[in-house]
Structure formats: C-alpha cells, structure tokens
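Since the structure comes first, as structure tokens, the remarks are kept for the end.
In this view, the complex is presented without one of its protein chains, the others remaining in place.
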Amino acid sequence: MIKRRFVMQRYDRQTRLEGFGPEKQRLLQAASVLVIGAGGLGVPVLQYLTAMGIGKIGIVEHDTVSVTNLQRQVLYTTADQDQPKIKLAAARLQQLNPEVQIIQHDTWLTTGNALEIIGAYDVVVDCSDNFGTRYLVNDACVITGKPLVYGAIYKYEGQLSVFNYQGGATYRCIFPEPPESGEMLNCSEIGVLGVLPGIIGCYQANETVKIITGIGTPLKNQLMTIDTLHNTHLTFNITPVAANLQIQRLANNYQQTVCEVNNLQSLSVQQLQQRLQQGNLQLLDVREEDEWEICHLPQAIHIPMAQVLSRAAALQPDAPLAVLCHHGMRSRAVGQRLVELGFRDVYNVEGGIHAWACAIDDQMQTY
Amino acid sequence: MIKRRFVMQRYDRQTRLEGFGPEKQRLLQAASVLVIGAGGLGVPVLQYLTAMGIGKIGIVEHDTVSVTNLQRQVLYTTADQDQPKIKLAAARLQQLNPEVQIIQHDTWLTTGNALEIIGAYDVVVDCSDNFGTRYLVNDACVITGKPLVYGAIYKYEGQLSVFNYQGGATYRCIFPEPPESGEMLNCSEIGVLGVLPGIIGCYQANETVKIITGIGTPLKNQLMTIDTLHNTHLTFNITPVAANLQIQRLANNYQQTVCEVNNLQSLSVQQLQQRLQQGNLQLLDVREEDEWEICHLPQAIHIPMAQVLSRAAALQPDAPLAVLCHHGMRSRAVGQRLVELGFRDVYNVEGGIHAWACAIDDQMQTY
Amino acid sequence: MGLLFFGVAKDIAGAAKIDFPETVTRVAELKQWLYERYPAIQQLNSLMIAVNREYAADEQIIHLEDEVAVIPPVSGG
Partner (left out) sequence: MGLLFFGVAKDIAGAAKIDFPETVTRVAELKQWLYERYPAIQQLNSLMIAVNREYAADEQIIHLEDEVAVIPPVSGG
C-alpha cells in the first residue's frame, strides 16, 4: 500500500496531466521497450523512458566509453573511459529509477540473436549508428511484428519515424536497400553536433510513449526531418509497400560495421610500463630487423613497418594495441593507419623505445 | 601540449564537422552561459552544454530534489531526495566534463541579485518555472544587454525563442505583462509529460550554441511552438517594440513563486524518531486539548485541527514539518491542506501517536 | 482557415481549432470576442494573436481566409 502510494507520487506530474492520468501510467509500467544502442541517441531515450517509468527496458550495447563519446553521450563520465557502456548505463538508470527493470544485452545485434532479443519486447527503438544494423532491426521488427521507433542523425539534421506500426510503412518502404558502398555514408566520420542526438533521442522517447499509451498521433506513415541549424521541421507522408510488410526471414548478411571512429591515442613510456604490467595490451614494434636486434621489449610483437598492413591479421582489432618505434614517428603513422582499418583502441608510444631506455630501463642499449 | 591534444580529442566529433571545426570549438570554450533553473528544462541544457565544452557555466538554483522531480529531471537519482540540486548538478556535470568551469549560484534569482549575476555571463538560458522569474530574467537581460534563450512548457506543448539578441524582440514584445492572477497559469500543477522538457531543453542548448558560434539561424524575432502530441512545429514572426528594448531598471516586484508542488509525504514513527534526533523538523500535533493532556511528545507544537489554518503563521513554511494526530487520519487531512497552502516539505506521521506509543515508547499512555 | 488555440487557451476553448467568427474584422475585435465567449482568457492579461504566422497588433485587419493563432504565455520549466 505504501509502495503503491510512492509509485504514484514519483509520477505525479504525469498522472495529474489531463489525457494521461494513472491509467496511462499503468500502461507504461506494463510495457517493455528494447533500445538498440546506448550511444548518442540511446542515452536520452534511456534516460527519459527510465524516468517516466517504463516497466522493463532492454539495452543492446557492446561498446566501451571513449573520450570522443563524451561531447554527446551525457550519461557517461570522463572517468568511465574504456568501461563497458551497458554496465554503466544500467547502473545509472537504476539509480534514477529503481522501479524499472533494466535488462542488459551485452552484445552487438546480429542475424543470430536479433529475432530472439527483439521478440521479447513490445516496442523497439533504433538508436544504432550504421546501416547494417538499421536494416537488420527493421527486418527483425517486421518478422516479429514489433513497432519500430526510428531516429537517425547526420551533421545538423535528424530523421524520425515510427515504422511497422499497425500496418504502417517500414524503413524499406522509403529506403528499399542500404547504400552499396558504406565508405561515404556509413558511420559518422563526418561528425555531429553534441546536442543533435539529444533532440532526436527525446523525440524517439516521446514517440515510444505515444505508441504505448495511445496518446496523440505517432509518426506512422510519416518521415519527419529536422534541420537544427534553421529549425526547419518537415513531415513527409509515406506509403506502406505490401512486400516489405511480409518479410519472413532475415538476410544472410547486413554488412554491419562498428562505427565510433577512435582516434589514435597516446601512451607515455611510464603509462606503457603500467599497462604492460596489467597485461591487457598488445605491443607492436614496427622497427626494422637490425634495430630490433639492438634492443627490444620482451612482450613486443615484431612486424617491420612495411609489412604491418599485410600481416595485420596477427593482431586483435578489438583489444588495446600500442605501437612502438625508435622515437615515436613511424609508430604514429602505423597507428593512424590501423585506426583507419578499424582497430578500435590504438596507442602511439610517445618517444619510442629511446624514451623507454632513458626513463624506464637504463640497462637498455640506445642507438 | 598533451593537454591540448586531449582537449581536441574530446570534441573531435564536433571539430571534424563541416562548418564547425576547431575555431567554433574555441568560441564555445571562451564563452560563459548562465542557466537559470536546474529542473526539467535546466537539466538537459546543462548536460549538453557541459558535454559540448562551454568554458564557464553558471547555475542559479535553490531547490532540493523531490521524488516528483524524477520523472523528468534525469540528472538526479532516487537517493538524492532532499539534497540541494545545485550541488548535485555541479558535481555530476564536472564528472561529465572537468574542463568546464561550473559556478554555483545557490539562491533564487531576485531583484536584488539578478543584475549582478546575469551581468557576469555572455548568454542567459531561462529554464525557470514561473512568470515572475521569467519577467525578471527578461528585464535583467535587457538592462545588462544579454541575449536570452527562452524555453517554456505546458502539458504537451513548448515555446522557444531567442530574445534581446542583436536588437531583436524581447519577451515583453509578445507578452507585455504577466498574468494578473497566477492561480490558473503559474507553476505546473497541471502536470507535464516527462520527456517534454527534454525536447525543449535540448533545443535551448542548440540555440545557445548557435548564438555563441554564429552557425545557422537562431530564433531571433521568432517564436516557435512545438506540439509533441502531433509533432506540429509552427514558427511565428515577431517584431521588436522599441520601448521594451529600453528598459532601464527592474520593477519593484515580480510576484515570483516557488513552483514545484510538493505532495504530502509520509513518515513512519521510526523515521520520525530519527528526524527528531537530527533536530531539523517541526512537529505539529493537531489533536484536541484533552488528548494532548493524556500524552504528547515534548518537541511538538500543539495546535488543534480546527485552529491550524488560522494559526499557520506559527509554522515555518519552508522548513520540514511533520503532522501528528491519534492514528494518522486527521493529520493527513491537515498535512494535505498545508501543502496546498504552499508548505514545501510536509509529512504525515503514519499511525499517529498511538503507533509511537506501541513501537517507540512503551511508557507512553495509550487511549 | 480558422482559429488555432495554444497552451491554456486550448483548454479554455476546449478545442485546438474552431471556425473563425465571421463578424470579426480586426485583432482588437477578435480579443473582445474571445473575452466574451471565454471569460477565463481575460485572466491571461497578455495574449499573442498571430495572423498568417506573423504577430498581429490590435489594429490589424483579419480576413476570413487567414490562419489566426491565439497564443498565451506559458511558464512551465
């Protein structure tokens, strides 16, 4: 009884709202929502859906926090770097509202798990950042019969819609196929203004609440574009295409990509020593054979600069990797190239092995 | 040098944005912004401006966290109840971005401090929740020559504008005078959907960035209305009225109100004992004279139920107040009435003095 | 094109949109008409009227085909 009173007090500002009331609050509390991605769009979606009291919220996320996330992913802190987003997000959302059940799906969405994960929720919110995942989410929502709240951003613009809702249009009804070449469009090397995903994510949370409670007019059969530079909001009517509503199975491959572009980071030789002691670091020495003979670190993998790209398969692209040379110049070039190749956590050892010899190991031979 | 590189890495996703770049980032870092209110609108404004790297952010806030804030004020947690918002907000924003200087103005904005506080910043963002403060902010911005980013919400609707910017219109150019009677309109007894201030606050942060960096078209001489139920966005052109741009001094009184409507809260007799030991609680016993004679708590102020309203001046409306009767029924009615009168932190002692006698003090006489 | 209500004016009128009153030809008359039909609107003190998305002063003439918006101040935060 006391619990009940407390519940209603938390949501008092909604339940006293004309047209909302305790009966709509109960619909929120009975609903389950899956949020795919806890990044720029996912953070505001998760914050507001949690605050408003959705019964169960699932999060699909497998990334760690990078410093470049922090200009827009306001749920994380500077101290969170390299920590898994999903654990951080779940813990903070529970602090905001312990009444919400938070489910952690600590994985990327794949053709192998999409139907099972999505099938367990009432509404899906797509906060992913690449075309592969977006088409996978769309198809899985069609197959499992789930409404899909779509939001996507580019530079200063956003797109919003509600797909596959009560027989309405799907993502493929406006964009039948993904771009062939991801080079130009996929991911977000282009950059994004920090507050843009805040705006679009809040609209996604709002559409989600509208679907669950039946208030207002969700963006069914509509695509809304928002230009935040000029505050231009246009709504386009779209039409369901029957074939797109009848997808029976997933495609074999959605060409998913991992999208946050991590810049090359730096390690001092002191930091390198510490990380090597902790043991969670690949160390790549890119000097020539004769330099390696003079001196090297025992933990290092040795691949001379000219051979790195052809032998990159020897390295793990998802684990931290430090690149070392004589003074830190060649290793910078190699590190940059590995980042571009998709290595996710790459460090240049500043000052190279010469700095190591001077500052860490005075027994090491210099040259 | 390393610090510099780090700085640019954090904002990499903005600085690689065409039309933004490092030079706009430097403008953000050189700017100071005052955010008035750290509530529904203030929270997203503060989160995103901090994340994006404004140089100095001032916060004006004097309220504490209430459980009814948590359906929309996503910076706070359930454990934060009764703590001052400004300290919590400042600490969390610093964790998000330690490079931003956060200034705490732990006060309400008044005619006595408005000009001094507002005068120290480049841009002002009005996230207040009552007409008195909104007119005070407007007039102080006109007098000190500061652009004002305006956002306000009602039920499912929001209003946005940029006032007093480069000779543009002010708040008084569209709404010359505040409503005479605050009863109908002031504050937010009507309620608000949790995500609405998220949407409007993000737009306010976006307009702030546009003003500071000169990108895009700020809402100068425009009022934008947003209806989140139907995704209707209308932009109205407004015209500066010369007299409103020439205000020289503040009015004597802005009829400011403290707006969050606090519901009646509950205390068990165990919690009452603890709070009385801490000493920061007024205890009001509303039983009749003959009941008081049988037993009472030494700390209690005794005002029989029928006389409470006429003698309410004996109580402090801003300090915590617990109401006690025999079994907790009369005290509930009185507590409810005191909340409606504007008492800000009122508790009903559940079970009354009878529960106290049973659970805490078995020497106390029961009846 | 009709009369659009915003904020609390929508609640007072009980509708988001109504037909434009045919007898009204100027903004001042419209306000008078609103005050008589919906007395609670007088409490607003300030009330913005926009004609075809432009702020309209009391003396402005309104045509039947105009889109007229009734926008009260709102204070929530």
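The chains carry the letters A, B and C, assigned in the order they are written, with residues numbered from 1 in each.
Operating definition for what follows: contacts are C-beta pairs under 8 Å (C-beta built on N, C-alpha and C of every residue); 3 or more make two chains touch, one makes a residue touch a chain.
Just so it is clear, the model here is predicted, and its values are computed rather than measured.
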| item | value |
| --- | --- |
| Chain not shown, its touching partners among those shown | A |
| Hidden-chain contact residue, picked from the options A:131, A:203, A:254 or A:343 | A:131 |
| Sole residue of A:237, A:252 or A:310 that reaches the chain not shown, by the stated touch rule | A:237 |
| Residue of A:174, A:333 or A:364 touching the missing chain in the full complex | A:174 |
| Missing-chain contacts mapped onto chain A | 37, 39-42, 126-131, 134, 151-155, 157, 159, 173-181, 183-188, 190, 192, 197, 223, 225, 234-239, 259 |
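Please note the rule applied: only the chains that are shown with their structure count from here on.
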| item | value |
| --- | --- |
| Chain centre separation (chain A, chain B; CA means) in Å | 32 |
| Where chain C touches two or more other chains at once, by residue number | none |
| In chain A, residues with contacts to at least two other chains | 18 |
